[in-house]
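For this view, one protein chain was removed and the others were kept in their places.
Moving on to chain A:
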């Protein structure tokens, strides 16, 4: 076993290591220099397409067919996408391994899940006229530079909305790059354009000149954490500056005449400068180291290092992680290093093992921790084992140690080693694995159709497995050539009893393949009604869709189906469909009230809902501009109900309404006052207030207003008119249907005690006490006294005496005396 330090390289005071991940990656005939190569983040897939700008050997017509090839890092061809669309200007990946292809004319195709199916969208903003110069991608979006130096940003792929950023100055763009939104202070993407001698920073709102003088800059690159920028100056120097352009951190002169092909970051602390087969690794403070390759190479930067891809090998270049350095550095005396030595001594059955342990006894847990994390950084299984064994040995010596990290690391390593296997070709580093998350790793495995591995790993890590099954089933639906029933049976058999399976996704795959019947069948197994509906609509099963929507309780869905349905089928069958479903009817009704009354009329007519129909006409009558129109509508409303006896009261009311309008029109003409809009009672009241008793009475008889009501209306109207004469007249009446008390109360309320008092003697149903009270309220204590005297109520008289004054007091005294005398 080779020493782990064999491929270390010292750059300044740091070590860097180049790990060979895979060999014999590509077909030896493949001329990598003629291809544009981009890799997905987190050691994902690699996309290749032939650079049309380069000449290459003619190999017959077959090779002239243009394709985009997606390989794993180990070179395994995952998918070939044939291309006939136009000139590809840029190819890029998102975090979730979505491949984006941007052409000259601003068309973007987005291929999800490493599949051949894509969703297209267009950049717009003049991309057709000016053409796309190039694109820069980050984890969730990209920015395109157009021919007129305008910049278009796309920040999400599920619903792409290309947006124009602030306009950049004219001039040739020497090089450019983006700072992803998550690393900028404004939280929106910033674009760095090297034009002329300087660099411009552009975001959505503004374009700012950073005022550099050392340009033109051939290359510009931003570190993965967005904190630093590397620039390649005209005088062939590499500058590393902070991303706010405030500090220059280091400088390096390559002393090579030919300008480099590429400048990329290797992690966050080193920059790689690449020529065709030469590579300079520049660490902090301008220290550098050179690497040479036999053939042309491509750089695939990642978050914690950089992958170097040649036709033959795939290498990973990274800073030696701290724990690894601590354990393996030559001459290291760190506890972890000693612990590893102890293990080796133990394996040799040497007593020195114990000496070692005694030496580091005090720092043993730290040593174990370091060994565990160093194991995670190792690609070689041998060294992983050695380090874990060392940790395990250390653990055995300690009384108390929390083994959680150890256990997690063994689990993670098992997974990592499995996916690093060349057939799978996902050479994730431990850091990348943590950042990617196990869930998204599963997604990547599934995308590579490694279903069995994905299942095993998921079970091992206790992850949900439903996505894997669904993906498998979709694949099955797409590619299987057996008959539909067979496919359905097989899928159901495999997926039966599994929790959380989304049959809708499988059904959608079936539908996209044109297997409508299979889709419907699969949908039956979908538990979420909401998800069934849109697909059922696409398949053309509207009424099933409607039922499912109602079942889901989601009225939005119901409404959505109804809107679709209404467009599709004739109105009469639409009504037939909804009238057996009350919820659907309710929704149609409440939406139609706002916007489509005709529809509502038809609906009521069709369903024979006469009252509703007539009320609709009534509301139209209310909105009618003039009285003839209103009367017409009322007539129609009454006509609707006339056939049936049960609606007789309504019909009568509607006819009365017309009659009232007629009366009111006459009154308006005769009295030049507004009457329309008043109710029967109000009309009478107004007439009385105007002194038209006769007309008021006519209204009463015409509309059969009960006497009680009429008396109330008259009383209140007279009081409000302060027609005391008439009220005095009324007090001479003999009988009142509402009694006389209201007269007293209303008139007293209006403040006329004299008239009010006229009614007190008529209130014969009240008690003496109440009547006394009434007199007192009118200020007529003497009268009250008489009332009390009549009832021979001495107590009341005494009470009254206290309230009385002047003459009244004398009167009361007299009455009391009278009462005493009488006894």
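Keep this in mind: contacts are C-beta pairs under 8 Å (C-beta built on N, C-alpha and C of every residue); 3 or more make two chains touch, one makes a residue touch a chain; residues count from 1.
Criterion: contacts and distances are computed from a predicted model.
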Name of the absent chain as recorded in UniProt (options "Sesquipedalian", "Geranylgeranyl transferase type-2 subunit alpha", "Vacuolar protein-sorting-associated protein 33" or "dihydrolipoyl dehydrogenase"): "Vacuolar protein-sorting-associated protein 33"
Selected residue (touches chain absent from view) among A:678, A:750 or A:791: A:678
Option from A:9, A:33, A:51 or A:589 whose C-beta touches the chain left out: A:589
Listed residues A:501, A:688 or A:747, member touching the removed chain: A:501
Selected from A:4, A:92, A:106 or A:181 as touching the chain missing from the view: A:181
Candidates A:5, A:67, A:133 or A:709 - the one touching the absent chain: A:709
Hidden partner chain, residues of chain A it touches: 96, 140-141, 153, 155-156, 159, 161, 163-164, 181-182, 186-189, 204-205, 439, 443, 462-464, 466-467, 470, 499-502, 505, 526-531, 534, 551-557, 559-560, 563, 582-583, 586-587, 589-591, 594-595, 611-612, 615, 618-619, 621-623, 627, 630, 649-650, 653-654, 656-657, 660-661, 676-682, 685, 703, 705-706, 708-709, 711-713, 716, 738
